[in-house]
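Every protein chain but one is kept in place in this view of the complex.
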Amino acid sequence: MENLLEIDNLTFSRSGRIIYDDISLRIVKGKTTAIMGPSGIGKTTMLRLMGGQLKPDSGDIRFRGESIQSMKRNRLFTVRRQMSMLFQSGALFTDMTVFDNIAFPLREHTKLSESVIKTLVLLKLQAVGLRGAAQLMPAELSGGMARRAALARAIALDPELIMYDEPFAGQDPISMGVLVKLIKALNDALQLTSVVVTHDVTEVLTIADYIYILAEKKVIGSGTPEQIKQSDSPLVQQFLKGQADGPVPFHYPSDDIEHTFLGAK
Amino acid sequence: MQWLASIGRNTIDTVGAFGRAFLMLLGAVIAKPQLIKNTPLTIKQIYVVGVQSLLIIVVSGLFIGMVMALQGYTILVGYGAEGSLGPMVALSLLRELGPVVTALLFAGRAGSALTAEIGLMKATEQLSSLEMMAVDPLRRIVAPRLWAGIISMPMLAIIFSAVGILGGHVVGVDWLGVDAGSYWSIMQSSVDWNEDVVNGIIKTFVFAFVITWIAIFKGYDAIPTSEGISKATTETVVFSSLAVLGLDFILTALMFGIE
Partner (left out) sequence: MSSRKVEIMVGLFVVLTLAAGLLLALKAVNQGMSNGAETYTLYAKFDNIGGLKARSAVKVGGVIVGRVDSISLDPDGYTPVVALKISQEYNKFPETSSVSILTSGLLGEQYVGFQPGFSIDGIADLGEGDYISDTKSALVLEDLIGQFLFSKND
């Protein structure tokens, strides 16, 4: 199996706080890899590191064996045409119609004629079921529709790697089902490599080929969905079952409560 | 010691902000020009920052010209010099009020809108998403807005001054009865193209550049939360107004102060 993206011994810190400490990940070509973990551990940051928007303190991130953080800006921009990211908010351009949003990457990066672009855009919209909404403005779409439109834009240039940032967060069960189906279908039909960052356990277990669970700056568990379910790590089990307290503490790190309220001894 | 540390921290933050602002400018301006792609974007931004500011500029210019004529008349008539109303209105508009008032209105109307727009683009991840699509937001978002601001504001200032002079004419000539011939002819004999009009336009270019730069940078550098954007928008108006007034003094001293 070929690795599309390899992360070795990654350490990253922001404003003095360590987010990742010596993490290694493999993203296998043609598969869906899920990165899970409690909120606030910087899962989005991981995607930004993969996309080269942030640079790690140490360690190496390689896309097809080429180190991303040592790329020149031009090279990075060329490489990025083969990746795309679905942002949590969709990040559609609010001053354009849905059609223009999806045509945007095509118009920026290709010299296709308007009629070809029109065909391509309508095909992509058809794939996400929004062909009828082509002339709407993003503000007129519901949250789930906006995310589907953003997905159509993300696949406009037929990328190799697509990164989903919390695709299921804040969706009603129907939109969630639609998105799960779409991600799966796209992966199978286009032979895409997908990275899904999420904390929605059940959805991920159905679509992921391989799962990494991050917590406390480390990878605490990894494997296929089956292996993960059978994991004997208490941390992993706490996460899968959604227990309030456990190895991932309920309390944000602080002084002993007695110490705070009763003063120093 | 606390305050000393905070002075130090603020100084470092300020210097850092200057550095980031300068890098942003370099990234936007020094970028390989993409005239064919960027011209329609710039035109659209000229519409947003220029055309949409037109109404407030015309109305303000008209009223300021009218008020100046009224005030000037009551003073000048005491010396029997109401014939000098024309040059008084024209010179104050061309040299001072046109550039400065236009700049202040522009900062409030267009500058704040630019900051809020770019700040919200940042908050809704549109800027990140451009970057991930391998499109440089400095070229795509920042550069057209910068050029549009620099082009639009001098145009607005010219319109402001012209409308103000007409407003002065309405009050001075049509209402207060100053002779129309002397309004224009004495104006003509005291207003100089290079010294007054061109210097005024140079001022507006400087103001336009500074306001647009501050506005865009504040949006681009804003903390992407609703609080951060509202703070950035306020700071745009405050900083660019102060910068305009300070620069106005310096430019006036350089242009007119030294014989």
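In order of appearance the chains are A and B, and numbering begins at 1 in each one.
Going forward, a contact is a pair of C-beta atoms (placed from the backbone, for glycine too) under 8 Å apart; a residue touches a chain by one contact, two chains touch by 3 or more.
All values derive from a computational prediction rather than experimental measurement.
**Q** Using the touch definition given at the top, which of the shown chains does the missing chain touch?
**A** So, spelled out: the chain left out of view touches B.
**Q** Considering the complete complex, identify which of B:Met68, B:Leu85 or B:Val191 is in touch with the unshown chain.
**A** Hidden-chain contact among the options goes to B:Val191.
**Q** If the hidden chain were put back, which of B:Ile64, B:Met155 or B:Ile229 would touch it?
**A** With B:Ile64, B:Met155 or B:Ile229 as choices, the missing chain is touched by B:Met155.
**Q** Among B:Leu94, B:Ile150 or B:Ala222, which residue is in contact with the omitted chain in the full complex?
**A** B:Leu94
**Q** List the subunit B residues touching the unshown chain?
**A** Listed in rising order, the touching residues are 40, 43-44, 46-47, 50-51, 54, 79, 81, 90, 94, 152, 155, 158-159, 161-163, 165-166, 184, 187-197, 259.
Criterion: only the chains that are shown with their structure count from here on.
**Q** Give, as an integer number of Å, the spacing between the C-alpha centres of subunit B and subunit A.
**A** Inter-chain centre distance comes to 42 Å.
**Q** Which residues of subunit B touch subunit A in the complex?
**A** Residues 124-126, 128-129, 131-136.
**Q** Which of the residues in subunit A end up touching subunit B in this complex?
**A** Going through subunit A, the ones touching subunit B are 48, 51, 53, 77-78, 80-81, 83-85, 87-89, 91-94, 104-105, 108-109.
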